[in-house]
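Left out: one protein chain. Kept in place: all the others.
Order of writing sets the chain letters: A, B and C. Residues in each chain are counted from 1.
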Amino acid sequence: MALLKRWVARQFTTRVIVLMPVAIAINIVLGYTVQSVLKLPIYVDSIGTILVGCVAGPLPGAATGILSNLIWQYAPGIGPGSQIGPFAITAGVIGLLAGLWGQLGLFRPRRGHALNIAAAVVAVVLIGVLALYTYGRAFESPDQFANATFKDPGAFDQSRFFFLAIMVVFVGLVSWALVLRRDVGAVFAISAGLFTGIVAAIISAPVYAFFYGGLSGSGTDAIVAAFRAGGDSLYQATLKQGLLSDPIDKMITTFIVFFLVGNLSRRFVARFPNGEKLVGPEVQPELAPKPEAS
Amino acid sequence: MAIELGSVRYRYAGSASSVLGPIDLRVEPGRVVGVAGANESGKSTLCLVAAGLAPGVIGGRLEGSVRIDGVDAATLRPHELAQRCGLLFQHASTQLSHTTATVFEEVAFGPCNLGLPVAEVVTRVWWALRTAGIEPLASRDPARLSGGQGQLVALASVLALRPRYLILDEPTSELDPAGTQLVAEALERIVRETGAGILLVEHKTDVLARIADEVVVLDHGAVVLSGSAAAVLADPRLAELGVEPPAGVRLERAVRASGLEWSAELEEAVE
Amino acid sequence: MTLSSVASAAVISGLPDYVIREPRGFYHSLNPATKLSVAALEVVAAFVIPGWLGPGLVIAVLLATAAASRTLRGLMVIGLAALPLVVSIMVVNLFVLPGASDPIVRIGPLAPTWSGLWFGLMTTARLLAFSSAVALAYMTTPIDDLLADLARRGLGRRGMFVIGAAVQMVPRTIERVGEITDAQRARGMDTEGRIWRRARGLVPLAAPVVFGALAEVEERTMALEARGFTAPGRQTLLRVPADRSIDRALRWLALAGVVAVAALRLAGRMG
Partner (left out) sequence: MTAPGSTAAGSIAPAPSVEFEGVSFAYPDGTRALEEVSLRIEPGESVAVIGQNGSGKSTLVRHLNGLLRPTAGRVLLEGRDIRREHVAGLAERVGLAFQNPDRQLFAGRVSAEVAFGPRNLGIRGQQLEERVVAALEAVGLGGEAASNPYDLGYSRRKLLALASVLAMRTPILVLDEPTTGQDARGVVRVRAVVERAVGEGRTVIAISHDMSFVAECFRRVVVMRAGRVVVDGGPEVVFGEAAWPELRAAHLEPPRAAVAGARLGLGSTPTDAALVAALVAAGRGRG
């Protein structure tokens, strides 16, 4: 019991308490800005949650996610605030998972040692098998999607088609990260993002289906409509849509967070509860905290 | 009775070398000790150390002793330190709590944290607002103030904890001339009326010339010049230490350098 | 401090009016927890009572409450914000509702169905009932009243700070993101070109938000410590929203309502 209390207290230092509101505001504002300024079709409304999770731990991460959605629902300043509240559960799980990834050191920069590369390969295989299984299960009904969109039924096994789409994005992001940063750690981070995305989709689907008839008011509704036209149930269509867009969104988000954490001044990161797991033992001495300027 | 730093050295967590020290410094109640020096010469670190927050809150390693009114700062917890020694930074926006709707409540944030009775909180808030010279702002929204006003609210918020000493880290560096003037006036009033001891880090040597009794100059973490404000600010080594001398001193130097005499008439005109 | 009435507390403590901020009107003056309980009952009723009775009844009650508390306009804004979702719900359900086979009319391959129309309208009604119920609580309850009330019911100062600061941080972050967008556009970031060129702006836009915030976190942490944030014991609450007997009665009623609706549903008597 005392151990549990210490574990909790260790994650909620004053520094983390100060970071949380900032992260909540980042969640609410940044996703909206990316859509309005850069006009990109992604949500990225969990950067703050994943950041807190990975620098502070699972509990602050979960708390940041849950509070983000509740506060956005309660005081809807911008964007789709007035419908976001029920997804507090998803956001909480995303934060919790990010905290686990952080404590496992998945956001740490890694060099291309043989051991790291081997571990990365294992991670990719694991996440690939997991994704294949999930997509196989979710799409196990006959190929109605193909019926609805492609004239030739049987030309596509839709679970494989979607699995492939996700994997293309995965490989694309991973190779971009490797070219950009020459850092094997990116493989772990983006794998973690894919896992998070799958979990998020599975949790969100019933919420969507129950509260909003499976729709979100954004462009992805067209996909839901296509599945439904193919004969899927409300829930199934929503889940399939989620399994397409959530993993992509979360892979991009974790990719951004990985990039951010890698670019962060060591001095800032090191003072957070998860600091040493993010900075990692591979940091050269000259990267150790430098004196604060006046 | 004083803040006393005895041969203090400090290094940040994970850093191999000291960024500060050795430093011996004494801030007595009713006195203003100015600190000048180039950027990254250790001035901010000195503030954190003197306020007892380093290493208490940010880690790192301290050698030597920091005593506040004879008590070893290392034995005091942050909220106890806060009631002995107030700390103010350069950006007003980072110091306000951003949880309050009025300046009154913002200033009350500290006393409320201490769990004081409401009547005591109210008394302290009015006192702090009066001392900082911002009673008329009490009902305003702290998020909608000018830079100078915001800094004075931050100052009042620190005063409300009734510290005997104030440590100010470049409180005017982000302010326009009007804002700088407001803060300088408030500091003069605080010393006069409360007898607080002030450690003031400041780039604007004109401000130091106006309100500091003594000035120390830091270079690479160590005190290289110290003495009365007038003497230190007129020291010819100031510029090479990265400190811009006050306007009057620069003018005097320019006049002398051109072979002219610094007459009483000139000195009066520059005052 | 007594919890009986805000006004009497003000007399005792001498708090200024702009800190008390006495709520105007009956619904506004209800205790925040009461308004949240009522909202919870409304949401549960809208979703659990089958058919049109649930959402219809709830929307009627909401409109009446909003009219009485002069928040109709605000409710309209919330309704408008949900417009994209409403349109989507109507269109998708009208044309592709799984299992629907009662077309209103056939236009080529498109066949809107009656059951799709009803399902869409029902989902819309529930959605509007849900977001309006929450919005009404928000519009009649300032966030610091809610926090003060939660604090009395056991929320610690850390929780209060996180929620209170987050709410105020949103407009500040919008402002900050605006400045960052300006700075990067001034350096040639493309916000108008092709998608992959725009995608390259993702990190330059997101990174300064996060880095800047983290750089501030250091100073804000120390500023909080310097204001006694980690002092032991409970903090003083300057203002505690009234909790009258009518509040307690309403909360019991709301609880009873939730239980009744759930029980009836489970018993299947309304199905």
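Here is the rule we use: a contact is a pair of C-beta atoms (placed from the backbone, for glycine too) under 8 Å apart; a residue touches a chain by one contact, two chains touch by 3 or more.
Everything quoted here is computed from the prediction, not taken from an experiment.
The undisplayed chain touches these shown chains across the complete complex, A, B, C.
Checked against the full complex, the candidates C:L30, C:L136 or C:I180 give a single residue touching the omitted chain, namely C:I180.
Considering the whole complex, the residue from A:R110, A:R228 or A:R267 that touches the absent chain is A:R267.
The chain not displayed touches subunit B at residues 37-40, 90, 146-147, 170, 173-174, 176-179, 203, 239, 242-244, 247-248, 250-251, 254-255, 258, 260-263, 265-266, 268-270. Counting over the whole complex, subunit A has residues 262-268, 290, 292-294 touching the chain that is not drawn.
For subunit C, the residues touching the absent chain in the complete assembly are 176, 179-180, 182-193, 203-208, 211-212, 214-216.
What we mean here is this: only the chains that are shown with their structure count from here on.
Using the mean of the Cα atoms as each chain's centre, the chain most removed from subunit C is B.
Between A-C and A-B, more contacting C-beta pairs join the chains of A-C.
Computed centre separation for the pair subunit A/subunit B is 44 angstrom, with centres defined by C-alpha atoms. Between subunit A and subunit C, the centres computed from C-alpha atoms are 24 Å apart. Multi-chain contact residues of subunit A, defined as those touching 2 or more other chains: 14, 21, 271, 292.
For subunit B, the set of residues that touch two or more other chains comprises 48, 57-58, 98. The touching residues of subunit B, counted against subunit A in their complex, run 12-16, 19, 37, 39-45, 48, 57-59, 98, 169-170, 201. Contact residues on subunit C toward subunit B in their complex (touch as defined above): 1, 9, 12-16, 18-19, 21, 142, 144, 147, 157, 160-161, 164-165, 168-169, 171-172, 216, 218-238. Those residues of subunit C whose C-beta lies close enough to touch subunit A in the complex are 47, 78, 81-82, 84-89, 92-93, 95-98, 119-120, 123, 126-127, 130-131, 134-135, 137-138, 143, 158, 161-167, 169-174, 177, 181, 191, 195, 198-199, 201-203, 205-207, 209-211, 213-218, 220-221, 224-225, 229-230.
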